[in-house]
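Structure incoming, see below.
Presenting chain A:
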Amino acid sequence: MNNDTLIPYIGVVTDIRQDTPDVKTFRVVSPDGGKVFEHMPGQCAMLSIPGVGEAMFSITSSPTNKEFMEFSIKKCGCLTTWLHAMDVGQQITIRGPYGNAFPVETDLKGKDLLFIAGGIGLAPLRSVINYVRDNRANYGDVQVIYGSRSKDDLVDYQEIIDEWMADPNIEVNLTIDNPQEGWDGHVGFVPNYVKELNPSTSKTVLVCGPPIMIKFTLAGLKELGFTETQVYTTMELRMKCGVGKCGRCNIGNKYVCKDGPVFRFDQLGELPDEY
Partner candidate 1 sequence: MLKISLDKLDKLFEAISASQTLYIPVDREDGAAEYKKYESGMKLSSALNTLRSAKDFFFPQTENLVDFKMEGKNIEVIDVREESEDFVIFGVRACDARSFTILDKVFLAEPVDSYYKNRRDHGTVVTMACARPAETCFCGTFGIDAAAPEGDAACYSDGESLFIEAHNEKGQKFIDSISSLLEEGDTAKLEAVRAKTREILKKLPLAHLTTDNFGGDKLNEYFNSDKWGELSESCLGCGTCTFVCPTCQCYDIKDFNTGHGIKRYRCWDSCMYSDFTKMAHGNPRLTQLERFRQRFMHKLVYFPANNNGEFGCVGCGRCLSKCPISMNIVKVMKALEVK
Partner candidate 2 sequence: MQVNENKEFQPLIVAFCCNWCSYAGADLSGTNRLNYPSNVKIIRVPCSCRVNPMFILRAFQRGADGVILCGCHPGDCHYTSGNYFTRRRMTLLFSMLDFLGIERDRTRVEWVSAAEGAKFAATMNEFTEAVKKLGPNRRLEDLRCRKQ
């Protein structure tokens, strides 16, 4: 019988990085080494510990990374708590890739890009940012605006400092919600910071973060003159199958696991407000 997408592969966790007090990044490879499967930026995978649970996570590493996949996971429910407690060398099950991806090879090509992320919302965007950095010639200006509750809650802070900020080809703007000792950068909420920075409306925007942040950021962008067709986001709902069959992650007639998770705001606008 052919492989069935519901039968998972095995992945081995080879590295665990504590990013913030409640976010860890897990490096996953196939038991024979190398990646379990290829993906495009923005796609997701179903990770599971049999007997504990299975859930969808966005793949945070870039497809240009040929050695491993990474997942940045916030401790939230039953499965994620288990994942946070495990040690290097633990096997997990993994299936995917699921969902569409950010249109990095089509609509986004040649465009000036603006990434706006809040908190763990950086996870899906990190894949795109690194993909863009590795294919830098294909894109115009790249700007990243990233904010979090505090300095300690900035996911992948080390990579941001060491690589992104050192990269002259991209502009990185960080912000935290409240003043903090040892932080001399910007303080304030992401939507306000976006307005302050007043990015050029020629840019295409990729936004991800808590719903409330997305809501205000979108409003701010509109004030600045951006249109909904310029803004992409990525969604999350409860999923079981990952392939649009189990019937729970739909918004209207669109399944987030199959037709999403990446949506352009004008597409989302046509769907009912049930997410």
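As a working rule, contacts are C-beta pairs under 8 Å (C-beta built on N, C-alpha and C of every residue); 3 or more make two chains touch, one makes a residue touch a chain; residues count from 1.
Behind the choice of candidates: all candidates are chains of the complex that A comes from, given by their letters.
Keep in mind the model is a prediction, meaning the values are calculated, not measured.
**Q** Of the candidates 1 or 2, report the single one touching chain A in this complex.
**A** 1
**Q** Can you list the chain A residues touching candidate 1 in their complex?
**A** Within the complex, chain A touches candidate 1 at residues 1-10, 50-54, 76-78, 80, 87, 89-93, 236-238, 240-241, 243-250, 252-253, 271-272, 274-275.
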